[in-house]
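First the structure, then my questions, so here it is.
Removed from the display is one protein chain of the complex; every other protein chain stays in position.
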Amino acid sequence: MTRRDPSDERSGETATLLVTCPDRTGLVAALAQTLYGHGANILDADQHTDPVAGQFFQRIRFETAGLHTDRLTLERAIAEVAERLSMRWRLTYAGATKRVAIFVSRYDHCLVDLLLRHRAGEIECEIAWVASNHDTLQPLVEQFGVAFHHILVTAQTKAEAEAAQLALIERSRIDLVVLARYMQILSPGFLEQCAADVINIHHSFLPAFVGGKPYRRAYERGVKLIGATAHYATADLDEGPIIEQDVMRCSHRDHVADLMRKGRDLEKLVLARAVRWHLQDRVLICGNKTVVFD
Amino acid sequence: MTRRDPSDERSGETATLLVTCPDRTGLVAALAQTLYGHGANILDADQHTDPVAGQFFQRIRFETAGLHTDRLTLERAIAEVAERLSMRWRLTYAGATKRVAIFVSRYDHCLVDLLLRHRAGEIECEIAWVASNHDTLQPLVEQFGVAFHHILVTAQTKAEAEAAQLALIERSRIDLVVLARYMQILSPGFLEQCAADVINIHHSFLPAFVGGKPYRRAYERGVKLIGATAHYATADLDEGPIIEQDVMRCSHRDHVADLMRKGRDLEKLVLARAVRWHLQDRVLICGNKTVVFD
Amino acid sequence: MTRRDPSDERSGETATLLVTCPDRTGLVAALAQTLYGHGANILDADQHTDPVAGQFFQRIRFETAGLHTDRLTLERAIAEVAERLSMRWRLTYAGATKRVAIFVSRYDHCLVDLLLRHRAGEIECEIAWVASNHDTLQPLVEQFGVAFHHILVTAQTKAEAEAAQLALIERSRIDLVVLARYMQILSPGFLEQCAADVINIHHSFLPAFVGGKPYRRAYERGVKLIGATAHYATADLDEGPIIEQDVMRCSHRDHVADLMRKGRDLEKLVLARAVRWHLQDRVLICGNKTVVFD
Partner (left out) sequence: MTRRDPSDERSGETATLLVTCPDRTGLVAALAQTLYGHGANILDADQHTDPVAGQFFQRIRFETAGLHTDRLTLERAIAEVAERLSMRWRLTYAGATKRVAIFVSRYDHCLVDLLLRHRAGEIECEIAWVASNHDTLQPLVEQFGVAFHHILVTAQTKAEAEAAQLALIERSRIDLVVLARYMQILSPGFLEQCAADVINIHHSFLPAFVGGKPYRRAYERGVKLIGATAHYATADLDEGPIIEQDVMRCSHRDHVADLMRKGRDLEKLVLARAVRWHLQDRVLICGNKTVVFD
């Protein structure tokens, strides 16, 4: 049942460079020249200049097979250019699979969807473990051969629970935490201390229906489309940078339960796209917005 | 350049009955029996029961050519059933074209779109006149053979302007006022006194970006879809019953001007659908929501 | 992990009447009067008249709790009306769960999606068994507590295999066969003898890319949207009545493997909708087309 995208076949010999810096002339040429000069063949390059922020963003995917030098030499050369041009940068080699943790509560649809996509080779990463404030999904998770941590969260134990979660994240060197309909609010302190990126799925078309019970409120407002939003979690609840959104048509015939059913499909699709793009280093943050090179 | 939908060919001999009442058994049978008993042939019937409001809604379109009786007798029979079952009802004969007024400011795209669709036979109504707080669109409107009223609106003249608008609406027996990107806020008093229905197009996916400058705010929030919403105007600004909504994909590459350009297409499509459905008596109001039998 | 839609809560006390007949006046009144006369309360009624075929279609869902008579008496009354008006009709009581068989080959995504939706209460039926020409999916199916039949199909054994499939379908009184990416072509003889309805998912936007390898051909044609189509299987391959279709955007960046990945999501969504609508008696056949009361 494991399938891999044929288009990823060369992935072992490619690398992806992400760059953010103040906009100025010569940025594209400087990076292209540096990579070319070391024998790197550019496969894809996307760039964007945000005119308001005055920031430049670039994603370059290149083949490493033809490098004249070793990786360290290449990285030193990039670092030199970056210093000169005030670039923040990150270089990822295709083999270096990211480590992912999934937080859930009782709803299983986003979790199962991610586990299935991972098994099908659609989402390239290592799913290190799943944590939940309930133990109901433990058998399901273990069936997929993934570790499960039951971390109870109550008003009294919240601080303790978050400390345990943070310890797990640090100890297992997690790169990305996916909140797959995790029904607890993470404290600002957690998000500050968490070294991993955190992606959340919100079950509405943000900024509509910020906060709780969005399907019920969508029903009460009588909207004709429902939506879902995947975003980076920040201390400002439901206000983090949006990665992806989508909507589905609904009508007066749809009760709250129908909106929830339709919404589950949206949540799965939107979260999967956001996670996939993040893992492929396609998402850059610009203030409270994202640049997505899809 | 005038085209008519062939599917509307029989329209001269049909009538549409709209009914709203508390839900109870026997409603469908009572109306069907009454219509059949007078020789009316039911072409379409849509119904909906709102479980929260406990209300029943029905739209019946029937042929009048085979009526055994005159219209008055049929209407008396319907009135009798309606009284017995506490129904609010409205019967419209296909020939009785609704009279429409359009309010605009400077943006012309929704106005031109409505005028063109009217000319193409897509929107069956009589466009009685266009009113604007600017005179820039007068030549364009008159080119379509439609009367134009320039009614200046300032903080000082607002009450006076609204009185003039209301007088025009009453004098020309307007059934529907379309706010086609009219940039003035109508006072609660206006909406209370206005005998016509009022449909507004809001340039966002409500309830996201309620209020002014929604495209700028959508840009600043970094949403990945922009939307438009057609709704009945009520005293609560942007809070009236939603008739139709739609969205279009956008990305980090879209500046505010791009969102406005894409949004113009959305506004035209969404407003035209709402106006068309309203004119075909397909929209019923249920509290602050709509039932749309499309 | 089992959830049921709250909106289906009353389902044990409802029934659904499907009617098809030549169009004439008085049809709606006759049925409404008959049901009302026996104490049935109509919850929903949808109807459609096909002007080309001259056929009338109606779906009536009603509560049976208030019936004055027993079911048999009601059915006799309906049969009498039906005879008089040349109606074909089918009455289904909500408790009478349909029995479903799923045919698959190696691709598991549609199968797993249906099994998960069934477990979540989205698809109300009994999944009697899964049959495959490969044994690879047997452990997965059995994990869901569903019987698995491995029926080998080769050029030599095809007739024999189809006989075995037909025997299984008959013996277990299957109402619906779902071809969930079953890669074998069923013979016209099979479809003729099969008492169950058969729904297939085709991985293109029919009638584009009829036949094999639609994703490869979509790639080669350079389309900007890919689609999926759920349809009733008939002897004319890929030509049966279409129940549901949907599309997803693609671009020059998408290779065949990307189209296949995106397509898997489409196939799952489109097939699930079609199966759900069929199981809720929302789909009527009109020549080679469908009427879907969704």
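To keep things simple, chains are lettered A, B and C as they appear, and every chain counts its residues starting from 1.
In the analysis below, a contact is a pair of C-beta atoms (placed from the backbone, for glycine too) under 8 Å apart; a residue touches a chain by one contact, two chains touch by 3 or more.
Please read these numbers as outputs of a predicted model, since none were measured by experiment.
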- Would you mind listing the shown chains in contact with the chain that isn't displayed? A, B, C
- Item | Those residues of subunit A which, in the complete complex, touch the missing chain | 25-30, 32-33, 35-37, 39, 41-49, 66, 249
- Determine and list the subunit B residues touching the chain excluded from the picture. 1, 5-8, 108-109, 112, 116, 120, 122, 136-137, 140, 143, 255-258, 261, 264-265, 269
- Message: Contact with the hidden chain only, please: which subunit C residues?
- Response: 48, 50-51, 205-209, 221-225, 227, 241-247, 251-253, 255, 286, 288-292
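By our rule, only the chains that are shown with their structure count from here on.
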- In graph terms, nodes being chains and edges touches, is this line, ring, star, complete or other? complete
- Message: For the two copies subunit C and subunit B, is the contact made of the same residues on each side, with over half of the numbers shared, or of different residues?
- Response: same
- Item | Chain nearest the global centroid, as defined over all protein CA atoms shown | C
- Of the other chains, whose C-alpha centre is the longest way from the centre of subunit A? B
- Message: What's the distance between the Cα centroids of subunit B and subunit C, rounded to whole Å?
- Response: 37
- Please report how many Å separate the Cα centroid of subunit A from that of subunit B, as a whole number. 42
- Query: Residue numbers in subunit B touching 2 or more other chains?
  - Reply: 48
